[in-house]
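Sharing a structure, written as structure tokens. Questions coming.
A single protein chain has been omitted from the complex, and every remaining protein chain is retained in its original position.
Chains here go by letter, A, B and C, matching the order in which they are written, and residues are numbered from 1 within each.
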Amino acid sequence: MKRLLNDGYDAVEELLDGYVKAHGDVVKLADNERVVVRTTLSAEPKVGIIFGGGSGHEPLFLGYVGEGVADAAVIGNVNTSPDPMACYDAVTAVDQGKGCLFLYGNYQGDVLNFDMGAEMAADDDIRVETVLITDDVYSAKDKADRRGVAGDVIVLMAACAVANTGADLDTVKAAAEKANDHTYSMGVALSSSTLPVTGRPIFDIGPDDMEVGMGIHGEPGIERKKLEPADAVMDEILSIVLPEMQLASGDEVAVMINGLGGLPLMDQYICYRRVHDVLTEKGVSIGKSMVGNYATSMDMIGMGVTLVKLDDELKGWLDAPFDAPYLKQD
Amino acid sequence: MKRLLNDGYDAVEELLDGYVKAHGDVVKLADNERVVVRTTLSAEPKVGIIFGGGSGHEPLFLGYVGEGVADAAVIGNVNTSPDPMACYDAVTAVDQGKGCLFLYGNYQGDVLNFDMGAEMAADDDIRVETVLITDDVYSAKDKADRRGVAGDVIVLMAACAVANTGADLDTVKAAAEKANDHTYSMGVALSSSTLPVTGRPIFDIGPDDMEVGMGIHGEPGIERKKLEPADAVMDEILSIVLPEMQLASGDEVAVMINGLGGLPLMDQYICYRRVHDVLTEKGVSIGKSMVGNYATSMDMIGMGVTLVKLDDELKGWLDAPFDAPYLKQD
Amino acid sequence: MASLDRDFFVASFRRMAVAAEVNRDEWTRLDGQIGDGDHGINMSIGFREVVKQLDALPDDTDIAGTFKLVGMTLLRRVGGASGPLYGSFFMKAGAEVAGQSEVSVDDLPRMLRAGVASIQARGKAELGDKTMLDSYLPGLDVLEAADLSDAVAAFSSFVERMQQGSDDTIPLQAKKGRAMRLGPRSIGHRDPGSQSAWQLMECFLEGLKGIQS
Partner (left out) sequence: MASLDRDFFVASFRRMAVAAEVNRDEWTRLDGQIGDGDHGINMSIGFREVVKQLDALPDDTDIAGTFKLVGMTLLRRVGGASGPLYGSFFMKAGAEVAGQSEVSVDDLPRMLRAGVASIQARGKAELGDKTMLDSYLPGLDVLEAADLSDAVAAFSSFVERMQQGSDDTIPLQAKKGRAMRLGPRSIGHRDPGSQSAWQLMECFLEGLKGIQS
């Protein structure tokens, strides 16, 4: 597939430069060219929320830096965790004396790098805690081993809502953990994304095939299948996610349909419709809906369903006011 | 390219059904299944703003229905203007006695259908005025003959900002006309979109080619060329749009980078960066920036640059508070 | 030839619905070259609904009412430029024979002329603008000059002339519709509406052949 880029080796720096130029009222680069921070931190000191991972998932992560949302985003190469120095620099840029929370998807590379960043912060006596996001149902049997995908945004919202109350680091961390425990995702991809450096797809896939359980970095899913109509694909996803969540009639959920970048909004709303209808049919009510490209894989054609089992507390967090370029609600 | 749909003949109805299910707090269907209206109209009567055109441009038009934004969106088949009855039904659904303004892109089919709708409304003694949006520089020599593309959103913002003050229909219409007069767009496409009914692209294009001046319905542009790096493409667009606008050092503009659906945000910000740098270099300042998929052509890989020559009045309108699912600012 | 009753027209409209299905991808392909690639799809969407409406046609609907229903349905469902144009075409054509339970072949040219006049009134295009009028206008001239006592021969020459008119759009540069904005790039391609127009009119010819044989 085709992209509109300059030299692929410059793509990340140009992205970040363009982003801070477009949103200079909200964000700037820290003293590290891979760290996007709020232009002004919260007036009341609060726990610093640091969100991060590879680039190529825009608007994840940088699009969620803003008032009441993330204080910093740490950005790696395409599909690649950021380096430890950037993780550390983000901490020094946003810590207000209440410590910081690292939020990122559970990938080996991210753990290695963010942990090193946290160690460096510990040497400065800044306390940093970590919550790994593990919402991708199809990626491992144990919840704790799973990858993080669009659930990143849900967990971020919960953590930020609580951090904004002035709560301490342990409380914020517990909120993020709770949100992560309640969040389940699964997706399909109909194409690979196209890498900026090589200009080529990561993997090949036949014109009538889809990859079930695809990760947002283009990691192969668990199964390759014939592409089916949207309703059948949603039914298949729900047949796996719903039992996993043990949802019952009377339960309430938040539903996010996450487009991976190349799937039109039209298709996403058609997918949403089916998820809505199936849940309604089962007596599960929908307390919040989000549809759009929240966590992409550049130009990948595909989508994921994220469900969050709600209780009053979680619902309150997800309905809190946020004001970042890609997450605005009041 | 691949889509995730059911029967293509049902795509528009399923899209609208999914949309109102996801955003039921903001919108509902009117007594016409192709008319999306606000669930509650403005408490203070105001001029009704009716926005519309074919489907396949999501979030245009329906995504801009909401508080302080459009009161209704009238939706046609894919790439096809809505029918006259739907245009008329939108009027009866939202008119609050102050008349209504039709805002849509300047296409033969839309003019035919909206005009018939307006005639029907006139029979009911409801005054309806029309402003045709004509921002696509490359589509015709005379501004009045041009197509409307992403400038639709700019003109909508201006009209709504003024309508929200309680102004009368003539005043609102004049604001929309002024915004349209100040708005210039031009785009490129690297691929065709894929039609839901046939599952096939509208046109073929070579792997190294781009279409310059492409319309958002897949109408061929004016020239087919070899694909170039992002910066070169932006330079070419600006070399046409800037003289057209007669911008000079000291002028101020709003910049919109509009993704056509299949172009990653990464690429869009890289494009924004170049536009920013070229304008800055020329002494033109940027008073407002918008980057994202505002007016798409489903899965088309491509983008457009929209520039709005600002004065204080226009700037105020574009900075007004809006609260629709795809246009939120305060 | 027997005079034409409502069933003749209903059958013709059903044939048009088949034509819209069969030619959907071809009309769409033509529209993809110089337009937005939806012409065949939208005609098929419209005629699918026409069939549904005809399936439920009340017994007391007369010929004019049937034309009106078809026209309204196309107007409602096709959209774009061709929705209102074909919609008015059928509505106005039917209005010419309001109140008649049967019409004669001699009435047909007048009906079609009224329909085409409404396309002109709505779309303000002229001969040579590379639109459906380029098949309708020369075709109608031939039909009006033809000897209607041999209805099949007359309609054959009508449809043939329309087809010729459609061929003649190929070298033209468009002056109306979406293709207009292409400027010289519209040259060398057939106008999609000129093609659908003669293929729809051919459905009347088929009906007449059925009666005559």
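By definition in this document, a contact is a pair of C-beta atoms (placed from the backbone, for glycine too) under 8 Å apart; a residue touches a chain by one contact, two chains touch by 3 or more.
The structure displayed is predicted, hence computed values, not measured ones.
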- Chains still shown that are in contact with the chain withheld from the display: A
- Item | Full-complex contact with the absent chain, from A:58, A:152 or A:219 | A:219
- Hey, which of A:6, A:92, A:139 or A:268 is the one touching the hidden chain? A:139
- Message: Considering the complete complex, identify which of A:83, A:231 or A:267 is in touch with the unshown chain.
- Response: A:83
- Of the residues in chain A, which ones touch the absent chain? 9, 54, 76-85, 107-109, 112-113, 116, 139-140, 145-147, 195, 197-198, 202-203, 215, 217-220, 222
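Just so we're on the same page, only the chains that are shown with their structure count from here on.
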- Can you list the groups of chains that still touch once chain B is no longer counted? A | C
- Message: Based on mean C-alpha positions, which chain is nearest the centroid of every protein C-alpha shown?
- Response: B
- Query: In angstrom, rounded to a whole number, how far apart do the mean CA points of chain B and chain C lie?
  - Reply: 32
- Between chain A and chain C, what's the gap in Å when you average each chain's C-alpha atoms? 53
- Query: Just curious, how far off is chain B from chain A if you go by their C-alpha centres, in Å?
  - Reply: 29
- Which chain B residues reach two or more other chains? none
- Sequence positions of chain C contacting 2 or more other chains: none
